[in-house]
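First comes the structure, then the notes that go with it.
One protein chain omitted, others in place.
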């Protein structure tokens, strides 16, 4: 962290500022120029608050954070990319830069026994390793279908047994973590809850792998800080999922899929990266090209909404692929995955 | 809701579409033109899902919602603006378009007994009716001060008794509602939790007045739908609070205070409207002009961060006024409030 | 400007970097800490390019601009606010913080002789000092009305004579500057041309006062840099006009009026500030409250669209006030202007 003092700051004030900074358990190194004095702070500056420092004196012109505010999520924290291994009935599946692409597929929400089991079997046959499906659904309107809740968890357990797929499903309330974790192999924290810090802290105390979706207007830094909450609570198994951000234009695509975030994250963090083009674009016809583009951008995993009959889906129908369309996409994913050496024959 | 069919939709398909729509308990009225057929849906369309309708047939070109998706929050739901009356030790305080401006003031977070009681007494003396102060603080970093939690609730209770002010404080977790509601006169749902639907549903079952802050990238419609969650759960006492939205420029002001949302909300909803220029701009020197602008724009209430020593604040120091600066602001608020006939002599 | 070097940068590389920086005619002062070396650059750093410096060495971790990139537009460039005085048939009108609020009113575009002369007389009678009206209109669609061009300039000249009002009209093409300047008392550079640098340079060489509208997604810094183009070309008479920025929500208001930019600009620049709530909100009913809010926020001038018959306007009808509504607004502006000591009895 660097503190820039205004031209003409009196010597005594500089001393006072340095003393105040020392109280924060960091050292301030002075660089005295002709016009300005710059203080370089050394020590555990991640714990410092930029605003707090700024308020020490009206002579402080600017405080600049040079070190990143996250530690455990940072590239520097470990050597090489981390791998999140998830145990499923069909065996362990590894998410990470050094592993083949993992495909997660399934409906937005669990609607009934037949649909979820059939979908699980179909996406399994096409090559997916995980089934997604919402039991608790965050919906903008209180009058929209809110998910079947606890009973849907039971259906996911059945689908898991029938297909051998791992299960990824969302948890929205700290009170539900235990129930959901009893069924899910990966707990999803949704975009709207990315800064629900109570939830982050509590899923951080479980041993479960966590899929952390990016908030709809979360900066990369805020997203990594949300991951840091989970990591700091003791859970190292975090997968980041880009699912589209909010921009000024929502006429044709529901969100703006930020694919360049894949190489950006790669340069900042060791955590595995998933991309969800279904939510990211909101329209089924844009999903296949953006899945292939995500692989080319370097993603480690894809999440794709698949519904046996999108026209009848209780939620997110327009962005869901039919099982047949998904099977076709899996073929293309394999071809492109091989081109990038991210696919197992 | 209006359904536009593509040119050349076969007659039988039109019939099929109408039948599918009828299953949703609404009636489809046909308008057959030379090129296109338009269906106007009549009935309780608020419960319909645009996407769901769109998926009925590939011949559907566009589905347009004409009616608003919220009901209880809408202007049409009642005649005239609603008033939220809050009982405080100093007597009832009414929030709403037909009442004087209500000022809420206090520190970002409750730091210790002396500071919160002194601040309460100072803002009371200057003319505030409510004390704000965080016990549970949502912070971007897990390493930042998270609020003193339960013990801070006790201090707020003391400050309430010492000053007679009503208390507004945030609740972040469904598990804490009871504890917080035992002390607070108004429960705040923060910007990051505006779409924490579990929380909205549960605060909706309490009788407490709710201060619903706008999410940092929430559209007006999403905000009113969040209010609708609370109203639909049976709690009519919702106050909306604009606190700045996220835009492309954060260099000088932390957020973009959307003051025009005040007349926009006035035309759409009967609920009382508060403006928080402290979070809205992030910088103390911009707070006074934006408070006065908020009154001129038609706001019913103001929230202002006040700290006895902003330079030492554990959070949000840069946007906090000193008690002396706040007292001066209250004088200006009174002058402008009188100009708009929103102040009691 | 501050250059932060990575931990472990070799001594010789530090020397090489300093030498490269000296070639830019600035001095690099070293601050050598335990972990990092920080260079503070002294001299005319406004002319330096952050990116250029960053590329000197791969050991450079970060380059931070501490000084502002604009000079002539900055608060520090002169003592106190600047005044732009415009000569009109009715006498000189002064724009600036030390002067009463100036009101500019008129239709989006000049439609015909009768309408522009009548409107001029009506807004003059209500208290406006300038007539706005487009001869050349920037329109999203090539099929929309593009303005009457040169013939409209003649009508503006007539309206000027008939009413004594000053004329503000937009120039869109460097080839038209002379023609427009022959009629206009103030040349408007529109939002879409805020970064049309050819146009900025050329209007900077005229002596005319320039109204510089903020680009729809321009940061404050980009806006001030656009003003700097005009100032650097020798024309000190620049008025800044906020007219709404683009955000994620355009459902109810066409743009997001960024009123907090008024105190932000006040702290950064000496230039006079205008607010245009007509374009800023896009809806006539939101214009009056936002005019009053703009005064409270500290604006020096207001621009209001007025049309004798908004329903028949060739452009921007929905955001135009009728002359009667405008007259009523002027009464309120006077009341609020007096409250803020910005109105002449």
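Note that the chains are named A, B and C in the order they appear, and that numbering of residues resets to 1 at the start of each chain.
Methods note: contacts are C-beta pairs under 8 Å (C-beta built on N, C-alpha and C of every residue); 3 or more make two chains touch, one makes a residue touch a chain.
All values reported here derive from a predicted model rather than from experimental measurement.
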{"item": "Touch criterion as defined above, residue of C:36, C:99, C:148 or C:246 at the omitted chain", "value": "C:246"}
{"item": "Hidden partner chain, residues of subunit B it touches", "value": "2, 4, 27, 29-36, 38, 40, 42, 61-62, 64, 66, 217, 246-248, 250"}
{"item": "Residues of subunit A (touch criterion as defined above) contacting the omitted chain", "value": "217, 219-221, 245, 247-249, 251-253, 256-264, 267-268, 277, 280-281, 285-286, 289-290, 292-298, 335-336, 339"}
{"item": "Hidden partner interface residues of subunit C, rising order", "value": "46-47, 49, 51-52, 54-57, 69-70, 138-146, 172-175, 192-193, 195-198, 201, 216-217, 222, 225, 228-229, 232-233, 246, 310-318"}
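Following the convention adopted for this analysis, only the chains that are shown with their structure count from here on.
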{"item": "Interface numbering overlap (same over half, different under half) for subunit A and subunit B", "value": "same"}
{"item": "When subunit B is superposed on subunit C by its C-alpha atoms, the rotation angle in degrees, nearest 5", "value": "180"}
{"item": "Computed distance of Cα centres, subunit C from subunit A, in Å", "value": "40"}
{"item": "Separation of subunit B from subunit C, taking each centre as the mean of its C-alpha atoms, in whole Å", "value": "32"}
{"item": "Averaged-CA centre spacing for the pair subunit B and subunit A, given as whole angstrom", "value": "27"}
{"item": "Per-residue multi-chain contacts in subunit A, two or more chains", "value": "217, 246"}
